[in-house]
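In this view, the complex is presented without one of its protein chains, the others remaining in place.
== chain A ==
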Amino acid sequence: MKIFASLARGSLVAYTALFFAFIYIPLVLIAVYSFNANPINMMTWSGFTTDWYAQVLGYKTAITGDAFYVESTDQLVQAVFNSLKIAASTTLIATVFGTSIAIALYHFDFFGRRFYRVVLFMPMLMPDIVLGIALLIFFVNSGINLGLKTIIIGQCTFLTSYVFIVVSARLSGMDRTLEHASADLGANEWTTFRKVVFPQLLPGILGGALLAFIISMDDLVITYFIAGVDVTTLPMFIFAMLRRGIKPEINAIAVMMLSFSFVIASLGLYLRSRQK
């Protein structure tokens, strides 16, 4: 019996270790190779360097010739700025819409309520490529010029769903009797919302907003269709680079993006823990 127990335990440990290794080893490898001095074959270690980072950020380095793939740091910076601008706008819009819809569907019982719920799930279930094409056709037909504006509108269509789902989850976990208690103690609907519902909802709203931000920063397929020719976002920029071969600068960019996401996620977790 004892042997079985320790065997089960051992395999559970091994399974867990493998699981995490599978997820995190590739990330660790990228981070490691981003410091590899070998310009030709990045899988072969030839020494430590921070040149790739310097390169990406536009500093002069010893690396020359073919190894250098970020043709213009300005373009990269522009792409990053585009992505940030888009993510900030879409996050704001999607958070306001998603939250309002979630609250409305929670509080009011009206005709077609269930139908709305389904409609709101749809953009998440739809394949990106279909959504991208659909949006493109829509924008072209309605004569809207492709650019930042269309990216923002397009991304909002599915980011609103994400915020809606996160906030709805928070709402459905909320204790309805708290609203009764508030009314019982003399607060009208608006005061109850302000003092009881909203403060409890806030972690959910922030969580939804962070999720929307990260997904927006990360979106390639849909954005690719509706970006037009003038606007390039960070994922589009990286994708364009990749088409010419995997080069060490990409590792450096990836590590920087990863760090950024990590900071955002940590911030989210921190806010959550404080709200609890």
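Note that contacts are C-beta pairs under 8 Å (C-beta built on N, C-alpha and C of every residue); 3 or more make two chains touch, one makes a residue touch a chain; residues count from 1.
Definition applied: contacts and distances are computed from a predicted model.
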Chain left out of the displayed complex - its UniProt protein name, from "Cytochrome P450", "Acyl-CoA dehydrogenase", "Spermidine/putrescine transport system ATP-binding protein" or "Sarcosine oxidase subunit delta":
"Spermidine/putrescine transport system ATP-binding protein"
Pick out which of A:A54, A:I133, A:A187 or A:L271 touches the chain that's been left out of the picture.
A:A187
Of the residues A:V196, A:A227 or A:A252, I need the one that contacts the missing chain.
A:V196
Using the touch definition from the top, which of A:T44, A:T177 or A:S273 touches the missing chain?
A:T177
So that we can see where the missing chain sits, which residues of chain A does it touch?
175, 177-178, 180-188, 191, 195-196, 199-200, 275
